[in-house]
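The complex appears here minus one protein chain, its other protein chains still in place.
The letters A, B and C name the chains in turn, as written, and every chain counts its residues from 1.
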Amino acid sequence: MTVPVLEVDRLVVDVLVEGEPRTVLHEVSLSLGEGEALGLVGESGSGKSMTARAVARLLPPGARTSGTIRYGGHDVRTLKGGALRDYRGDVALVFQDPRAHVNPVRRIGDFMTEALRTLHGVDKHTAAKRAAAALADVGIADGERRLEQYPHELSGGLLQRVVIATMLLTEPKLLLADEPTTALDVTTQAEVMAILDELRQERGMALLFITHDLDLAGAVCDRTAVMYAGQIVETRESAKLHEDPLHPYTAALVTARPAVDRAVDRLAAIPGRSVSAFEAPDGCPFAPRCPHAVDACHQERPPAEYVDGGLVRCIRADELRGRLAEEVAFHD
Amino acid sequence: MTEEPVLRVTGLRREFGGVVAVDGVDFEIPRGGSLAIVGESGSGKSTVANMVVGLCAPTAGTITACGRDRSRPARSAKERRLRGREVQIVFQDPYASLDPRHCAEQTLDEVLRLHRADDGKQQRQARVAELGDLVGLDARQMRARPRALSGGQRQRIAIARALAAEPEVIILDESVAALDVLVQAQVLNLLADIRERTGVSYLLISHDLGVVRQITDETVVMRRGRIIERGPTADVLAHPRQPYTQVLRDSVPHAGWKPTRALRALTEGAQPS
Amino acid sequence: MTIAASVLDGVRTRRRRVAGNTVVVWVCAAIVGLALLLAVFGPALAPHDPDAADLTYANVGPVAGHPLGFDSQGRDLLSRLLAGARTSMAGPALVVVLAMAGGTVLAVVSAWAGRWIDATLSAVMDVLFAFPAVLLAVLAAAVFGPGLTAPTLVLALAYTPYVARVLRGAALRERAQPYIAACEVQGLSAFTICLRHLVPNIAPMMAAQGTLLFGYAMVDFAAISFMGLGVQPPTSDWGVMVSTGQPGVLQGYPAESLTAGLCIVVVVVAVNLLGERLSQRSEGR
Partner (left out) sequence: MTAVAVRPAGHRSGRATGVARFVARRLVMLVATLFTSSFVIFGALYLAPGDAVSTLSGSRTLSPQAVAALREQYHLDDPFLARYFQWLGDTLLHGDLGTSITYREDVSSVIAARMGVTFQLVLYAALIIVVVGVGLGLLSGLRGGVVDTSILVVTTVFAAVPSFVAATVLLSAFAVGLGWFPAVGTGEGLAGTLWHLTLPAVALALASLAIVSRITRVAVRTELGREHVQTAISRGIPYPALVRRHVLRNASIPVTTVVGITIASLFGMSAVVEQTFGLGGLGSALVEASLARDVAVVQGVALVFVTAFVVVNTLVDVAYAVLDPRVKAGSRAS
């Protein structure tokens, strides 16, 4: 692997819930190489979005962090003033709901060119030209007309492409995408993902792609990290997650999803519900729902260990390997 | 000629201020059957669901459930109750589907009092407990306010409420779309069990082909207010005849899938608007 | 200072402020409770006859047994303030009850029926909205003569569209919730659904609106009495007292006007803060 662009090491985040500090991320570690795409997959409340917000320095007020988030030799958590602005220039974000993230009372053109004109001193005319060209890159042909429109005049899919084009205008080195296609129709999702993937590879950007969909992450990411209850339980090459998962939770995610090509008698549904980090019991947070849990699983948090080039937090990872592979194979 | 279908829809049409949202929709569901209406936003699938359940009136066309016409708004209280015993619905959003001030027991009791006026308090209590059992909720959850429950638990209450009137058809309007994948699997299994045990029919409204494949026998595909393809679910998904259906299927992420830009272009070309 | 830092600052003090806020709410509730008690028992609690004038004591300051002194007619000021609590609050309370009742019915009917009924009612509300409440009350007083009945009815009428507008929004939001649709699908009647589900769920909003409205009503009512068009002297009433104390103000004896004014302000501040809190809670559900 190349030199990491972004390196998160044992990140712990507490946020205020009804005035009380609650742990939402527990010792999250990940690294992202130059031009690499990493998927971060989990259910709601797993902490995947909080990880992105911590990296983007957009944690909610009152949040406390420990551990490090390293970018370009500095800890992102302590950046200030010009250094913070430079960092923000390098990192671009795309969120789930484009409508909430674009100022509704300003024109698309204002939104697209704001950073260029304010931070890079590009003149109005040039900025508009570049914005129109960027729109063409994401498959929006009549860019000049779009620049004159307001956000409410565009559909969700179109607006999300505008956001992506805008983020790419400033040539960031790292793109954080938090469920960018969840609100879109499947055919639109396929298109937006294709655009995102294509442009990212063209420009050699690193991507942290957050989603609840294991398959979607697998489609555009080299590696995928699976989160449960505020920790990363498994990080592995995307392709291998489906065939040879290391963590029982990953296997559960794979088998619970109904397939398009055939129906099963019963889906492999594990009981209980997913918990947040602060609700998790001692020991492995997944242990209460895990079909493979033994007494030792309830004792202490499993450390992250390397297995077959992947990183997994399960004390039984080695002995379960074959069995989990069978489970998912039976499903597929 | 087989048995009369439990739900029959013919020539259904709905306009909203001159915009045609649904046009010429026909389908029927046999007793105990399960039909999916598949489509993307704007396809008109939710409007069809709302018309069948009686939340909006068709501009034209007929809807017959259990042999009785329900194309026009109900005129009497009795008629409304009768229709309530024919078709019920489970909505998408588990957080807004329940009155925040009522626990599951109160919600179910209200329905039972309406539909089983002759039952005494004890009979109703027994039936509430039975329904709770059926959807897998314990006594504590049955007495909890919705805000204290998870999305999956709330959706179970919504299913129990739909079952309380013992309808012949339940419309599942994206009922599992808002649930996380593990909870979704639990609820899908529950829905399969319920159909087996009660013989109820499903009309599933969904954009999720995996879900459609799992719990329906027949599928119709809607686009821009019209049905463009229909058939047994397995056939439609395995061998789509329409390019749009094919695109829809190929857009679903799966292991080894790669998104491509060409998909949209193909659909635009295949069916110019 | 960066914006994130400024937002953070706000939040660091939030926990302290949460505790402080609770105290404020309790103090406000206590004040409102006390005011309501005074409205009921005030006249009985007055240590002296509020209407007994003795011009030899005109504008005399506090003396033993008369902690606030006397007004320009030589009447005991404390007794007049206590006795005035009832007239100052009974009228506004009635206004609130009437306007809330009318507004709620209009809002629910409008939101439930939709279509042309909603459009018509909304248009009528918009036109009614064109009348400033006080102006309408003055108009009524000019026609019917001064007194309490006309201002009460007219203020209630003037506030109704305001209540209806706010509650219509809330009712429409609630109407669009799937749980209401589920009730319809079951076959429950519209009346039952509104009574058992819709109205209870907008009740927090109604409580908040009613409380805030009481504050407005008190101010407007006092203003009408102040102008001489509502409660008539010598009846003791806070608004009237601010008015009858005016000559005293110009002569350097502002006690009557200022104490009565203070009573109004204290009650209205407490009511407003309470209403604001209720309204925040009703929105943060």
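Just a few scattered comments:
Throughout what follows, contacts are C-beta pairs under 8 Å (C-beta built on N, C-alpha and C of every residue); 3 or more make two chains touch, one makes a residue touch a chain.
Note that this is a predicted model, so its numbers are computed, not measured.
Of the candidate positions C:36, C:109, C:190 or C:258, contact with the unshown chain belongs to C:258. Remark: the omitted chain is touched by one listed residue; of C:63, C:101 or C:127 this is C:127.
Residues of chain C in touch with the missing chain: 1-4, 6-7, 9-10, 13, 126-127, 130-135, 138-146, 215, 219, 222-223, 226-229, 239, 242-243, 245-246, 249-250, 252, 254, 257-258, 261, 264-265, 268-269, 272-273.
In the full complex, chain A touches the hidden chain at residues 56-58, 84-86, 88-89, 91-93, 95, 97, 100-106, 110, 114-115, 118-119, 145, 148-150, 152-155, 170.
The criterion applied here is as follows: only the chains that are shown with their structure count from here on.
Looking at contacts between chains, the pair that accounts for the most C-beta pairs is A-B.
Note on chain placement: the centre of chain A and the centre of chain B lie 32 Å apart, centres being C-alpha means.
Averaged C-alpha coordinates put the centre of chain B at 48 Å from the centre of chain C. Listing the residues of chain B that touch chain A in their complex gives 40-41, 150, 152-153, 180-186, 188-189, 192, 207, 209-211, 213-215, 234, 237-238, 247-261, 263-264, 267. Interface residues of chain A facing chain B in the complex, by the touch rule stated above, are 43-44, 139, 185-191, 193-195, 197-198, 212-213, 215-216, 218-220, 239, 242, 252-253, 256-264, 266-271, 273-274, 332. Residues 177-179, 181-182, 184-189, 196-197, 200-201, 285 of chain C touch chain B in their complex.
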